[in-house]
Structures are given as structure tokens and as C-alpha cells.
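What follows is a set of notes on a single structure, which appears directly below.
Note that this complex is displayed minus one protein chain, with the remaining chains in position.
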Amino acid sequence: MSPAYQYYFITLLIFFGVNTIACWSLNIQYGVGGVMNFAFIMFQALGAYLGGVLTLGPSTGASFQQYVFGATLPFPLPWIVAAAAGAALAWIVGSFALRPARRDFQAMVMLVVSIIASTVVLTEGWLFNGMNGIAAIPKPFQSRLSLGEIQYGWFYLAMTAIVVLLVYLLVNRLTGSPWGRRLRAMREHPEALSSLGVNIRAESMKVYVLGGALASLSGAILVQFIGAWSPGSWDTGETFLYFVAIIVGGAGNNFGAMLGAALVLGVFEESVRYLPSFGYAGLAEAIQFMLLGVLILAFLWFRPSGLVPERRRRLTRLLPAVGATGGETQTGADRPTAGST
Amino acid sequence: MNQLTLAIGFGLVTSAILALGAVGFTLQFGVSNILNLAYGDVMTVSAFMAYLVNAGGAGIWLAMCAGAATGAVVSVLISTLIFTPFLRRGTSRFAMVMVSLALAVILQNAIQAVAGPAFRSYSRSQGTSLHLLGMILTPYQLVIIGVAAASLLALHLLLRYTRIGKALRATAADAELARSCGIATERVSALAWAISGALCGLAGVTLALNLASFDFHFGNAFLLVIVAAAVFGSVGQPYGAMAGALVIGMASELAAIWTPALKQVVAFVILAVILLIRPAGLWRKSFVQMDVAAR
Partner (left out) sequence: MAAAASSAALLEVTDLRVEFAGVHAVARASFAIRPGMITGLIGPNGAGKSTTLKLIAGAERPTGGQIWYAGRDITGHPAHEVARQGLIRTFQLSSEFARLTVLENLLVAVPHQHGASFVSALRGRHSWRAEQAALVSRGMDLLTEFGLAHAADQYAGELSGGQKRLIEIARALMAQPRMLLLDEPLAGVNPRLRETITEHLARLRDQGLTMMMVEHELQAVDRCCDPVIVMAAGRVLAEGSMREIRANKEVVDAYLLG
């Protein structure tokens, strides 16, 4: 394989890793917890911006880009700070966006917040360099390791894979736990769960903050590899893209989310690159998004559970073994009585 | 002093446009219990249709009618072809917002694909501006205020005094009960979408008229202000939406005296504050009245 193809391949895989983390973040918020985070891309953007400025060093008047919070933090601090900032932002937004009891309302407010955030960052150039965004972000360890471009790519891919694994362990542990079950119940009928003693607003906030941290982390990982980030990378269509990925892949299922990341964010997104260019710049993208809209409607209509539906948890497996002989040792309690329906 | 009165003048125009948009949005919600995130894009479609009519040689009045009609037709279409079938299929109200977002994405990108990225503006004749009480209003801005006032007055009379209006209010308050009283709720619903769609269309055209030029995503950008006004006045309450429009319209223009950038932020700040202190909006005491099985 020629070096160019190798590098492309590595880049694809890193994107896949980042998108998997992002999809798991949105999945635990929406697929598991029922919190429809229409401000998703804002969190990823925060992580990306912070990951950038925290390695670029303080913004000097002479440099070609201006931004806040400049520093040169050693790896992995930028990633950690980004995740923490994502959690903090989620806490702030959640404090008013999660107030309405209706979740479509919450979604709408989050969408509004996201649009406002992108407008503010665009117009207030002092924040993150406005329209041009930040660039020339140094890659971690690059100078120290003095690897070739391809080898460094493999190195970064390995680091990404480690984080993906760690996030998987975390998310899997949480969704398989009684707390995960509680989140799913909240998704199904928050009012009923509330009447059983669960504080819906508090639990929504927890899953929102967790998702916020993971989304920001994914942004930081991405930005330190691609080296640049601008408002073009995070318009609200991107949030929509992630929702398509989850719904197509299978909301509520971690493997489904990963599949969605591969199919929608990987295959579908990349396939546009191979089409012959036609029309004016942006036309292909517009058609692409139209198709995505139709795709999500099709799935919502025909297969709302997605390609890989949520696993059914057969709790009867936790019961002590009835006995290989077929249950004669059981008392009559196990057999449906005459009054059964 | 001069800047202040100028800002008040602009505030009246913005409030007028916002009132049209917010009342339409809130009406749609009131009757269907759906938050239609494609609303902004219907505004854009209507504005573009008006542009076509205008480019074809018609005057602004005719273009406005075209815009209103487009808004009405498109709204009824999306309600009957998309929203109702999904509801009948058992999609929860909560999931409907995803459907409306998908619709918004489809519409916006369809407009972009067809119309291209270029900015358009209506062709209009120059007139003399009106100088009144320290405000300076162009003839088109006066038209906007007039159209808004007339439309909202007509809506008020309709809701209050006609049988259709009463049917609308009954369906908005309790669809089940209305149906059992013999009200043809499907027809009433279609009518509500048509009326609110017309308001949406007018909002789109007046907004485009007020901007120097517009492109395929200007309606969607305005949606956030519409949402803020509707939430402020309690979603589903037309008079609340009018109040919200006035407050936010004025506040954003006055804030612009300091920095133009503050304009949109004002709407957002008001939205956040309202949600923190009184999430159900100013017109309601609690969410109970609108939270009928909204799972």
C-alpha cells in the first residue's frame, strides 16, 4: 500500500475511533437515557477548541490567531481538561435546558443553545479566532518521538484505541448496571419512574454531564490529530449526523452505536469524496444531507430499533438453576396457576 | 436619545415579524402538541416563493400573498403527509421532534440544492421613509408592521368570535373532549396548520423584506428567536407569543445599541432566564395543562 493510502487508512480509523466515542456519548444520553441532546456538536466543539488552545500556548498579539485560555499543557492534560470542561458545560446548560418536563421541549432548547454558541464563537473572534478557527495545533509527543508521518499515525491510532477501550469499559459497565436499567426506564416513561421514587431531573443531569464529558473528550482527541478546528467543523447539521448514526446503527445498543459510526459517519460520509464533482460547491453536501434526512425518516418509520436493536435482558438467567431434570424439584410456585391470564 | 428612538422603531419592526412567526409556531403547537422544528425552513420556502413571484414582475403585496399561501400549503402538507402518519403509527410525541428535525434538514438542504448559495433580495421601489417621534421607518417597514397588526387582529377576531375559532380553541384545549363533542378535529387541525402556516409564510416574507438579502438558511436562524418568544409567552398561547415577540423584539434592538452582536444573545438570555424561573412561561402556572401524555 502506498504511503498516501496508508495515511488515509490510518486517518479513517482514527476518525472511526473518535466517532465511536462520540456515538457512545450520544447513545448513553439519548439511546439509553432518553435525553435528546440536540446540542451534541457543541460539546465536541468545546473539547476540540480546548484541546487546541491548551497545546498552542498563550495567544500572542503577533500570532495569526487569537483565542482564550492559551497554554501548553503536557499530554494527556488537554484531553482531561477538555472532558472536565464538557462536563461543566453540560451542567450549566442542563440547569435550564432540563427544567421543562417535556423532553421535546428540552431538545428544542438545547438546539437553540447550540445555534447561539456557534453564532457567538463566529462573531466574537477573540474567543476562538472566529470564522478561521484555530490551526497549527501540535500533535502530542511528535517532536519527542521523531517518528515518520506514517509511524506517528500508527502511534496516535494506538493511543486512540486505548481510550476507545477505556470508554467502552466505562459505558458497558454503566449500561449493564441497575443504574443503566433505571436510565432505560426513564427513557420509556419518566413520570412513572418518578412515581417510584426516582428524581428524574437529577438522573437526566447525570447522564447529560457524563455524555458531555465524553463528547468533549472525542473532540480533543480528534483535534490533536487533524491539527485544526473551525466553525465549519461543527455546524448543527453535525449533531443531526450523529443522531442518524445512532438511530440507524441501533439506539440503546453500544455495538449499534459503533456500527452507526462506521456506516453513517464512515462509509456514507466518505463516499461523497468518490463521486465525480458536479454542480456548485456545497451541492453534493446538500444532497447528502437530504438523503440522510430521508434515511432517518425511513428508519423511524420501518425500523426504529435500528440495525442492531437493544439487547433484551433475560433476568431469569440470574435465578438459581432449576435443575437439569426439568424442574420437578420446584414447588408448584413455578407453574402458572388457574388464575393466570 | 436619537439612537434610542431609532432602536424603538426597529424594535417595532422586529417585534412585528417575530409576532407573526411566534404566533404561528405556538398555534401549531397548541393544536397538534408537536414542536415543529421545520418551521423556520417553511419560512424560507415561503420567502423564496415570494421572491420568484416578485422576480416575475409582481409587486410586494402579491409576493406576500404568495408567501402566505406557500406557507399554508406546505404546512398542511407536512402535517398530513408526515406528522399525522407518524403519530398514527405510534411514534411518541417526544420522538416527533426528531421527525421534525429530519424534515427541517431535508427542507433546508432541498432549498439549498435548488436555489444555490447565492443571496437574493426582493426588487422594490424606493420610497420616502417616515420620520415619526424620532423613529425612521422605510415604507416597507411600515408595510411589515401593518401586515402584522392586521393579521394578528384578524386572528384574534377569528379565535374569539367565529365558530371556527371556538372549535380551534376547544381542540387546542382538549382534543379528545372536542372530538366527543362532535367537532371534526381532523378538519380543525388542518385548518389550524393552514392558518399558522400562512402566518409562517408571512413571517418569512417580512423577514426577508427587512433584511438586505437572504439565503437558504435565514429562516432556520430566526427559529431560535421565535422559540424564545413562544416559550416566554407559554408555548401554545397565541397572546403570550405576541407578548413574547414584543418583549424580545424590543429588547434585542435596544441591546443592539451597545453591540450589534448582542441582538441574538438577548433572545437566548431571556429564554434561559424564563426557563430557570418560570419554565412554563408567563401565561401558565405549570406544565400540567399541556403535558397530556407527552411521553
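Read from first to last, the chains carry the letters A and B; within each, the first residue is number 1.
Just so we're on the same page, a residue touches a chain if its C-beta (ideal position, glycine included) is under 8 Å from a C-beta of that chain, and two chains touch if they have at least 3 such contacts.
These numbers come from a predicted model, not from an experiment.
Undergrad: With the missing chain put back, one of A:Gln151, A:Ser177 or A:Ser277 would touch it. Which one?
TA: With A:Gln151, A:Ser177 or A:Ser277 as choices, the missing chain is touched by A:Ser177.
Undergrad: What does the interface between chain A and the hidden chain look like in terms of residue numbers?
TA: On the side of chain A, residues 170, 173-174, 176-182, 184-185, 187-189, 191-200, 206, 210, 252, 310, 312-316, 318-320, 333-337, 339-341 touch the unshown chain.
Keep this in mind: only the chains that are shown with their structure count from here on.
Undergrad: For the complex, which residues does chain A have touching chain B?
TA: Interface residues on the chain A side: 34, 36, 38, 95-97, 99-105, 107-109, 111-113, 115-116, 119-120, 123-124, 188-191, 237, 240, 243, 247, 280-283, 285-287, 289-290, 292-294, 296-297, 300-301, 304.
Undergrad: Provide the residue numbers of chain B that touch chain A in the complex, in ascending order.
TA: Listed in rising order, the residues are 34-35, 37, 82, 86, 89, 91, 93-99, 101-103, 105-106, 109-110, 112-113, 116-117, 221, 224, 227-228, 231, 235, 261, 264-265, 268, 271-272, 275-276, 279-280, 287, 290-291, 294-295.
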